[in-house]
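For this view, one protein chain was removed and the others were kept in their places.
On to chain A.
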Amino acid sequence: MSIDPKPNRQPEIGAFFQRDRSWHPPAYTPGYKTSVLRSPQKALLSLDTTISEITGPVFGHGMLGELDNDLIHNFAQPGESAIGERIIVYGRVLDERGKGVPGALLEFWQANAGGRYRHKKEGYIAALDPNFGGCGRTITGEDGSYAFRTIKPGPYPWPNGVNDWRPAHIHFSVFGHGFAQRLITQMYFEGDPLIWLCPIVRTIPDRAAVETLIAALDMQSTIPMDARAYKFDIVLRGRRSSVFENRLEGN
């Protein structure tokens, strides 16, 4: 973690809003078989966030390499590029109050255009692309905005049911300001018919919640003769204003 000059803003220190667990997938979702033996069955211990979850590490823009947000080139040989439909994914990281979250670390990973991951445990017959690694990262700007360039991943089959296919998707890991905001999710693509068939998508109980994970094709942000654009906003937990709360003061 490198040290960047900190912007001149007071950190917010309020506790986080309670997580709405009915909006998230439950732990036990037998349609997604791996969850059966990996789902806690006892009640969770609920408590208001303490300083241990309100705080979190900070990631400076200085740690980023020039190609970190360019999956078309960050694994490619010089002068070459990954095969596939060129796209730009952009959006904002917001919190539940609608405020942009600056300085959020976003890490993303995905299959290549044929639906194949670069991973030793991956067994799908689709070909590897020698110029595609499949990972990237960026840090949001002052208004919570981010963008990266990649190729559109392909759908792929996976062992669950006899014939289950994942819709095209990009995995996102999001680091906000507090450890309580830590989130991993997946982005889907507008118009993909596989979304509504997928057992992992269907772990989310509410159709409206799934729709918040579907990126919209944005022709206005598309670069003519180059790359289409998809907009994907991510929402992290909001936090209380701490004006009337007992604060943990320094000496």
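Definition applied: a contact is a pair of C-beta atoms (placed from the backbone, for glycine too) under 8 Å apart; a residue touches a chain by one contact, two chains touch by 3 or more; residues count from 1.
We adopt the following convention: contacts and distances are computed from a predicted model.
K.L.:
Given the choices "Protocatechuate 3,4-dioxygenase alpha subunit", "Putative hemin transport system permease protein HrtB", "ABC transporter ATP-binding protein" or "Dihydroorotate dehydrogenase electron transfer subunit", state the protein name listed in UniProt for the chain not shown.
P.N.:
"Protocatechuate 3,4-dioxygenase alpha subunit"
K.L.:
Which chain A residues would touch the chain omitted from the figure, given the whole complex?
P.N.:
Chain A touches the missing chain through residues 1, 6, 11-13, 19-21, 23-27, 29, 32, 34-42, 44-59, 65, 67-68, 74-75, 94-98, 107-109, 117-122, 133-137, 171, 173-174, 177-180, 182-186, 200-201, 203-204, 206, 209-210, 212-213, 234-238, 246-251.
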